[in-house]
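Here the complex is missing a single protein chain, while all its other protein chains stay put.
Here is subunit A:
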Amino acid sequence: MNMAKRVEAVDVTAYYGSFKAIDSITMTIEPKSVTALIGPSGCGKSTFLRSINRMHEVTPGAKVQGKLMIDAEDIYDPRVDVTAVRRAIGMVFQRPNPFPTMSIYDNVVAGLRLNGVRKKSTLDDAAESSLRAAHLWGEVSDRLKRPGGGLSGGQQQRLCIARAIAVEPQVLLMDEPCSALDPISTLAIEDLIGELKDRYTVVIVTHNMQQAARVSDRTAFFSIESTGDPGRLVEFDDTTKIFQNPGEKKTEDYITGRFG
């Protein structure tokens, strides 16, 4: 089953009120690959990520201009239902955010229930396969009815990944998914990302350049001229090229630690 889809941004510009956070981002993200978005704080990489599933506009006053095509369908077309977009594009956040009042099981199938799936066997199967795919099944299979909030941080984040992939999304967005985790949990998530790209288009924002180098096939480097300026895409290329032989001076300065 090939669910993964191509993401094509054309002149995507995003605002918070009158503040322009990113300016004319144009890039194509290939299906079944891992793309890392890197860059200094405030460069707009998270904003760009959140504009891929229209979560950017959740912030009051925020808006997006330009086109964002998921397999040739513009998700910012006025006729497009925003909830349908978000159902098709999964997201994992910086801090693990399982629903605190729900059990582990209910957390995993929350998205399916929102899609109207009620059949117990379907939900059970999806819960098991998603938890297995998120490498969490072995740790929680005997306590699915326990609250998701009782797990460790790394387990909670894997629970959130399971929740995101339970609905079989076409694209999986990850916003610094390891920044709140310890090194061992981080490694577990990174291994997981490597497997997820067999089925999904994965886009990951990270502050950690080693992580970008380890997990991604392609890397996009975002930057800003100075505080208050919009973030721009400086360079987008194969990860090996970005880290070994970047085409732009700014990219080289950043990855060698000379700024940012």
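Criterion: a residue touches a chain if its C-beta (ideal position, glycine included) is under 8 Å from a C-beta of that chain, and two chains touch if they have at least 3 such contacts; residues count from 1.
The definition used in the following text is that contacts and distances are computed from a predicted model.
Q: Have a look at "Ion-translocating oxidoreductase complex subunit D", "ABC-type polar-amino-acid transporter", "Carbon-monoxide dehydrogenase medium subunit" or "Phosphate transport system permease protein" and point out the UniProt protein name belonging to the hidden chain.
A: UniProt lists the chain that is not shown as "Phosphate transport system permease protein".
Q: With respect to the chain omitted from the figure, which of A:A4, A:C43 or A:M91 is a touching residue?
A: Checking each option in A:A4, A:C43 or A:M91, the one touching the absent chain turns out to be A:M91.
Q: Among A:A21, A:V167 or A:V203, which one is in touch with the chain left out?
A: A:V167
Q: Of the residues listed, A:M3, A:M27, A:M102 or A:V117, which one is in contact with the missing chain?
A: With A:M3, A:M27, A:M102 or A:V117 as choices, the missing chain is touched by A:M102.
Q: Going by the touch rule given at the top, which residues of subunit A touch the chain that is not shown?
A: Residues touching the hidden chain, for subunit A, are 53, 55, 58, 60, 83-88, 90-91, 93, 95, 97-102, 110-111, 114-115, 147-150, 153, 160, 163-164, 167.
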